[in-house]
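Below you'll find the structure, written out as structure tokens, and then a few comments.
All protein chains of the complex are present and in place, except for one that has been dropped.
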Amino acid sequence: MRYLPKSPAEREEMLAVVGAKNAADLFSSVPEKYRLKKALNLPGPLSEAEIIQYFKARAAENSLGYTSFLGAGVYNHLRSVITDTIIQRGEFLTSYTPYQAEITQGTLQAIFEFQTLMCQLTGQEVANASMYDGSTAATEAVLMAERLTSRRRVLVARSVHPEYRSVLKTYAKNSGLLVEEIAAQPDGTIDSKALQATLKDDVAAVLVQSPNFFGVIEPVAQLADAVHKSGTLLVVSTTEAVSLGALKPPAEADIVAMEGQSFGLAPSYGGPYVGVIASREKFLRQMPGRLAGQTTDSSGRRGFVLTLATREQHIRREKATSNICTNQALCALAATVHLCLLGKEGLREMAHQNLSKARFALAELEKIPGVRRSFDAPFFNEFTIELPRSVKLVNAQLLRDKIVGPFVLGTAYPELTKHALVCVTETINRAEIERFAGCLRVALEQPI
Amino acid sequence: MRYLPKSPAEREEMLAVVGAKNAADLFSSVPEKYRLKKALNLPGPLSEAEIIQYFKARAAENSLGYTSFLGAGVYNHLRSVITDTIIQRGEFLTSYTPYQAEITQGTLQAIFEFQTLMCQLTGQEVANASMYDGSTAATEAVLMAERLTSRRRVLVARSVHPEYRSVLKTYAKNSGLLVEEIAAQPDGTIDSKALQATLKDDVAAVLVQSPNFFGVIEPVAQLADAVHKSGTLLVVSTTEAVSLGALKPPAEADIVAMEGQSFGLAPSYGGPYVGVIASREKFLRQMPGRLAGQTTDSSGRRGFVLTLATREQHIRREKATSNICTNQALCALAATVHLCLLGKEGLREMAHQNLSKARFALAELEKIPGVRRSFDAPFFNEFTIELPRSVKLVNAQLLRDKIVGPFVLGTAYPELTKHALVCVTETINRAEIERFAGCLRVALEQPI
Amino acid sequence: MTEDFKKASRNVSQNEGLIFEKSSPGKRAFELPPLDVPDADAAKALGGYFRDEGVTGFPEVSEIEVLRHFTRLSTWNYAIDLGMYPLGSCTMKYNPRVNEFVARLDGIATEHPYQPQELSQGCLKIIKLLEDCLLEITGMDSITLQPAAGAQGELTGLLLIRAYLEKQGNPRKKVLIPDSAHGTNPATAVIACYQVENIKSESHGQIDVDKLRELVTEDVAALMITNPSTLGIFEPRIAEIADILHRRGALLYMDGANMNALTGITRPGDMGVDVMHLNLHKTFSTPHGGGGPGAGPVAMKKILEPFRPVPVLIEKEGGHLTRDFNRPESIGRVKAFSGNFGVLVRALAYILAYGPGVRQATEDAVLNATYIRKKLEGVFDLPYSLPSMHEVVFSDAIQKKNGVNTMDIAKRLIDYGFHPYTTAFPLIVPGALMIEPTESESREECDLFIDAMKSIAHEAATNPQVVKTAPHSTRVGRLDETTAARKPILRWKPTPSRSEAAD
Partner (left out) sequence: MTEDFKKASRNVSQNEGLIFEKSSPGKRAFELPPLDVPDADAAKALGGYFRDEGVTGFPEVSEIEVLRHFTRLSTWNYAIDLGMYPLGSCTMKYNPRVNEFVARLDGIATEHPYQPQELSQGCLKIIKLLEDCLLEITGMDSITLQPAAGAQGELTGLLLIRAYLEKQGNPRKKVLIPDSAHGTNPATAVIACYQVENIKSESHGQIDVDKLRELVTEDVAALMITNPSTLGIFEPRIAEIADILHRRGALLYMDGANMNALTGITRPGDMGVDVMHLNLHKTFSTPHGGGGPGAGPVAMKKILEPFRPVPVLIEKEGGHLTRDFNRPESIGRVKAFSGNFGVLVRALAYILAYGPGVRQATEDAVLNATYIRKKLEGVFDLPYSLPSMHEVVFSDAIQKKNGVNTMDIAKRLIDYGFHPYTTAFPLIVPGALMIEPTESESREECDLFIDAMKSIAHEAATNPQVVKTAPHSTRVGRLDETTAARKPILRWKPTPSRSEAAD
């Protein structure tokens, strides 16, 4: 087999050295009755060409050729071939977690740069080397707040990504942590009065997302003031990281939990992406995940190491701040390369283009009779519209035009059946937006 | 501009250092009247995304989705992603000719391995580091023979690739070298009687191709005997290098000129490919092109260097064996990686599959009324068939079935208007062959 | 140090500062297509939320500087592509490049998790086929591919157990974990709100079955066993252990991180395991990428199926695949979207390449470990004598006498051209040398490793200092971890002088 670097003769020689008659002898400690008598029933073996053929055939069964207005936590943004060139270098791709600092300085310095970029983006003081994704980052941020405050209640805006909320509930369920949800007010932001009403000094954290799931921006600074009054920590989750190129950073938050997919990672049907937790220095010891730190060797050369490992499972075991071990390092590297490419101006311009395209799209859609925006708080590149009829029906119609319609809000929010979440990034050109508006208009004119 | 690592401020500072008011000052030695007054009229600038868009649009105007039975000097063979992974490593891709051996050992050892592989394939004693392609390799091989024999006549089989022959004529035209062509005999090989008749001791070289342009294999060993009688050198050109996995090497030839495109290089609309010249050790000093050789450093470590450079233009100038400088190094590297992947068994199996597929295709085609094979000498993966009507008409018909028909021989060989050169490699599957035969049958049934 | 080693030499390599130190206002590495719609007035659109100055401190560099920066950094790394990476328990095997290729195909990498299922059949078929393959390999009944890594797989598994037991009326309190277990096991148990009871291995490094019988009370929800253990030893009495647990209504969780020793040879499902996770980034060759991403599918027996995370993939008549979200007993989601799909693609590509032949990979992996053990036995102390499977664990007992410990030996390996083995655990072996060669190493590479280890053992006896101060061949020497932890510097900050570049 092409991946195995042994010839039959070499196998024989090595078996002889270890005193085994045949390969089966190597498994003497496996009780006879449990040894497989027949070969596994698996497809293959396939040559490289056949493997490529198989996956190209699967790809052809997907959405090639469609224009999509989906966002809802996963965004199509421009990516550079440079990013892929770098992360496919074997020295990065096939290297392990950098526990042996002397021969993994490349990975370690890149993590240090990633941490720095995340701090600059979020306005926070420290950031970790990555979490699995935005949903587990938000969840672990809440658990972190729980440890920091030793309180057992959490208030979560219903405008936080529905799947993020369900992950939090899965983790919280047995821990005795009480998760309560706060609805949105008419403008789409969290209902501040309801929040005030429920905020007590037994609340560990308030979790909001900004821009939130309806696309509108939460008043983080205001919320922070309100939340801090009760000694509660404010956790801000972000699914669309590109927004930080145009929006003030959530510096007033105590913990920021971010999904970095927008930074050079392909949608890839849901992953792998990269979660981030950023926070204040004083909360460092309760932070989950790996951290790279700067130090020097005996001759004073600058170098980097994984540090503060006493928070982690491999040292602290049951007392660790989290059970995370393998994280999303290569995705974090991709995001680092991508952000270094974009740089200050590139990210600003990209964010600005999203802002403009989304506004142009909204204007086009609002020209259609019966279509109106659902919430009027400021938004970034996603906005919610209300249609005169079921979004599901409309989307079915749009599919015939090779358009993947906006996200259907009704499933997660029964009260919003006729509402749809439209996402428009810099990758959608004007003609496609106009075609979308045109097709939607037609779809709405169809008799049901 | 994204490729330029200077900020406006840095430019100013550097201009100041060199005492220039502005960039224009740097060009003071260019007479005012010749300086461009307006910007060049060029398309762009384009972002990376727009560049990709542009070329994808061009790609869509080409032959995607068609099945092709073209060979005629350029062959579709399986390639491995490993080859591309290696040649895209910056250390190989963006390195220069290895004149500074201490920091280009990677390139040098790879060339040494390439030379070895080429010797093993061709049965020759020495091979160079590459020529531009098969056509210039064949031409330079003939010029090499001219230098070695100091004779002025060359006999070239008409069954040598027509474009190779015209390149030879272009180079020979003014040199006073006389190029005479020898026709093929009925079985498709070179006309041995005609050859005997024209072979005199003023003939520097006889150039044949095997498998030749009609797909048939030339009797190299026999020809060598005949040719050597008059002290003439036998030059054997090969366009389909994969054939050497199944055919005896042209060891009896004095010079082998090969096109290596079949070894992992994409058709790429005609280039870049890789030419090779292999020969006998005693002819080394007249060999064109670079050579890598093994040596040691002062502490006895094995290392490699470019050697025997006294044959080359940068040392010998007007006395050089050739004017070649830049060659096809990266293509030679790709071929080296590809051949190391294939290995002894892989190349044998690939050649064998070509043999089988071509024979299956011929059998399928011969079932069609009026279709017959033109030449009956043994062939590898290409064969010539005669159709009952003009190949051009038939191919036009096949195009409608998304089939790129066989090569039309009539243009280069007026006597073969109804003949076509069919190529079938391991990349064509049985169903495609059967579909081709089916469509051809239908095409021939169409009223003209 | 200009020593010459068989496998390694020193060579010139590029220094490189932080990317932020290369920044100069106005440089760009990325340009966008021109905006083709009216330019929105951001200040007006965003009001007080507008960050008009852009991100303070973000680098401003050119494309070639970025490419060079990361290319230079990469050359400071060791990697599988460069040589043997014998990290015990990490299964650092060859990462086939075709897997990277297919994961990036248009129609695979470009797919959005929320696109309609009728436009996602290709993705769903990939998931389904991988599920089927992993079930065949593990001998289990049902599986979820949602967990992002092994640790999350463990959590998923324990939550399944808890949900199951809860339904039986009592979630119970404790999870038993052998002292040889990986750190994620206890850490995970706590997140699943179980108390951890560590159980000591008996003298052979196995689970003390009689002891276990006593420990398994009504309070015990499950035992988390790693098989083969992190000592590389197979637990032959696993079925008996499962039986003990089942008799008392507890379940058996198997940490499948070491499945590289069993694939194609035997199946946990056949030995009484109730639930287990797999590390696709170990056994199934998806790249470690400097720490991740991975995937930690959880395979389970029928009894746990009702509790699987949502959504659950189901096959409709005609082979049409859809996702079922209506699973009332489900533990819920452990991760958003469809798991680390890109990792799943790579793992399936790996399995398809081998087919049933994957057994050969397992045999070669065990052969390599056994071969290395045979050649180094005596040179290094072997604390546990039972047969090794995928890895062999030595101790530094012999070298300790000269004050040389496992970390010193590990660092010295670097000079010999190898990545160190694992030193961190198993905790039951003081000064452990945990060596896992995997099937990807040729005999030649194994022999070079053996020579290196013998040579280091000799140095430890004759010239311990050279080992204790290793590595000597790397661009930086041993780094000061104490200061790093005591005065953490976790991000770059602009030095006043270039602060203008930073905003």
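Here the chain labels run A, B and C in written order, and each chain numbers its own residues starting at 1.
The rule we apply is simple: a contact is a pair of C-beta atoms (placed from the backbone, for glycine too) under 8 Å apart; a residue touches a chain by one contact, two chains touch by 3 or more.
Everything quoted here is computed from the prediction, not taken from an experiment.
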item	value
Chains in view touching the one left out	A, B, C
Sites on chain A contacted by the missing partner chain, in the whole complex	1-10, 45-50, 80-82, 85, 90, 103
Absent-chain interface as seen on chain C, which is shown	1-2, 5-15, 22, 62-65, 67-68, 71-72, 75-76, 81-83, 94, 96-97, 414-415, 417, 440, 442, 444, 471, 473-475
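One rule holds in what follows: only the chains that are shown with their structure count from here on.
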item	value
Distance-maximising chain from chain A - centres being C-alpha averages	B
Whole-Å gap between the CA centroids of chain A and chain B	48
Cα-centroid distance, chain A relative to chain C, in whole angstrom	20
Between chain C and chain B, distance of the C-alpha-averaged centres to the nearest whole Å	46
Where chain C touches two or more other chains, by residue	27-33, 60-61, 63, 67, 71, 98, 100-101
Shared interface positions of chain A, touching two or more other chains	48, 78, 80, 85, 88-89
